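With one protein chain removed, the remaining protein chains of the complex are shown where they sit.
Entry: chain A
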Amino acid sequence: MSSQEQVQRDKSSGGGDAPVDPPEAVQGQINTQNVDSILDEIDGVLESNAEEFVKNFVQKGGQ
């Protein structure tokens, strides 16, 4: 599968109608550069007390 990494490079330069440039990354790792700007925005909307929220998010099983 590692031999296919060349193909990935070709694809990222010809990304078609992708709304953003796909991040370049090596298998198994993620290049985080591309999402940094959205992280700040997300910080602003995350529920304030993560621990409390997660503790309280209790569901009954369904189908």
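In this section, contacts are C-beta pairs under 8 Å (C-beta built on N, C-alpha and C of every residue); 3 or more make two chains touch, one makes a residue touch a chain; residues count from 1.
Here is the rule we go by: contacts and distances are computed from a predicted model.
For the chain that does not appear here, its UniProt entry gives the protein name "Proteasome accessory factor PafA2", which is one of "Thioredoxin domain-containing protein", "NAD(FAD)-dependent dehydrogenase", "Proteasome accessory factor PafA2" or "Urea ABC transporter substrate-binding protein". Not every partner is drawn; the one left out touches chain A at residues 1, 4-5, 7-8, 11-12, 18-20, 22-25, 27-28, 30-32, 35-36, 38-39, 41-42, 45-47, 50-51, 53-63.
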